[in-house]
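Each remark here refers to the structure printed beneath this line.
Here the complex is missing one protein chain, while the rest keep their positions.
Chains: A and B, in written order; residue numbering restarts at 1 for each.
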Amino acid sequence: MKIYTKTGDAGETGLYGAERVGKDHPRVEAYGTVDEANSAIGLARAALGAAHADIEADLEYLQNALFDLGADLATRAGGPYERNLARMDASDVEKLEALIDRYQEEAPRFTGFIHPGGHPAAAALHLARTIARRAERRVVALMRTEEVNPEALRYLNRLSDLLFTLARVVNKREGFAEEKWLVKKRR
Amino acid sequence: MKIYTKTGDAGETGLYGAERVGKDHPRVEAYGTVDEANSAIGLARAALGAAHADIEADLEYLQNALFDLGADLATRAGGPYERNLARMDASDVEKLEALIDRYQEEAPRFTGFIHPGGHPAAAALHLARTIARRAERRVVALMRTEEVNPEALRYLNRLSDLLFTLARVVNKREGFAEEKWLVKKRR
Partner (left out) sequence: MKIYTKTGDAGETGLYGAERVGKDHPRVEAYGTVDEANSAIGLARAALGAAHADIEADLEYLQNALFDLGADLATRAGGPYERNLARMDASDVEKLEALIDRYQEEAPRFTGFIHPGGHPAAAALHLARTIARRAERRVVALMRTEEVNPEALRYLNRLSDLLFTLARVVNKREGFAEEKWLVKKRR
């Protein structure tokens, strides 16, 4: 089977459940942006290599979970295939909170905005963080017109905080000092 | 001549054909996103280096073609400069299909979603893939209000499938194993 089916050439595509919508539908925009955030995490992993086994494993977990999230967003409430699906739930969000708490112990205390960057993997984690936040905004936009699983939104909210914390831990471990914002008014 | 002309400082800019529109016009959004996808391909090429001459040459071709596509999108149907322009056509799309078919022979069989990442160039190709898909969504949005060359849309649809296939070929050649999505319900 070819990967290109040509069925989307006129601008429509399928949700999970065979229903057709325009590719500019807010639902497609939402899971498409989750896919983009996932790819940015892939960039971070590529830059991290095998250096930090715990972070590496947790990023792999996140990538997998983002497909769960993508499937959740691709499946309309009440749609025909909904029963095939396990939606995001409170325990998924708690898993992220436990990760944030654990890595937060290792990160420096947060006392103001820091320049995104440092080690290449940290820089990519910051980029992923901002794309995850864009995905969150797209899910909020989707909520204006369609029912959305509230745990999916909470997951994305926590995700960007975890990526932020991971970026800081990578920099700390790799010896990159944080640069802090010097507010214009105080310079 | 300075690169900054200040003519866009109030939020308007020119299409190809001198017509002025707001920078938030869906047409500017469409070719601006193609420019972003092109830059992500540049990131992939930078990470690939000279390692795979065939892929390198094909990515260079793609970058060039994305300016053809950008020019197509920047030029309104019936606009004054349209005669200067060669729009995207069926043979451009066929060229992408031939590339997909060729690289698909080398890629592993696709049996389910794979984590975007692996080799740094593959990771960047995945990022480019998701930005190409965003560009596709923006072109579909543009179609709601203005006439768009249907071959431009088909080109973008094929482009993300090619970038996906190239990412997988890079990983195969470089010895990176694919990680597959383990669906939540089956874990």
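Simple rule for what comes next: a contact is a pair of C-beta atoms (placed from the backbone, for glycine too) under 8 Å apart; a residue touches a chain by one contact, two chains touch by 3 or more.
Only a predicted model underlies this, so the values are computations on that prediction, with no experimental measurement involved.
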Displayed partners of the chain not shown (whole complex): A, B
Contact residue for the chain not shown (choose from B:Arg45, B:Arg76 or B:His126): B:Arg45
Residues of chain A (touch criterion as defined above) contacting the omitted chain: 97, 100-101, 104, 110, 113, 115-120, 122-124, 126-127, 129-131, 133-134, 136-141, 143-144, 150, 153-154, 157-158, 161, 164-165, 179, 181-185
Residue ranges of chain B at the interface with the undisplayed chain: 2-4, 6, 8-11, 22-24, 28-29, 32-33, 35-36, 38-43, 45-47, 60, 63-65, 67-68, 71, 84-86
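Definition applied: only the chains that are shown with their structure count from here on.
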CA centroid of chain A to CA centroid of chain B, Å: 22
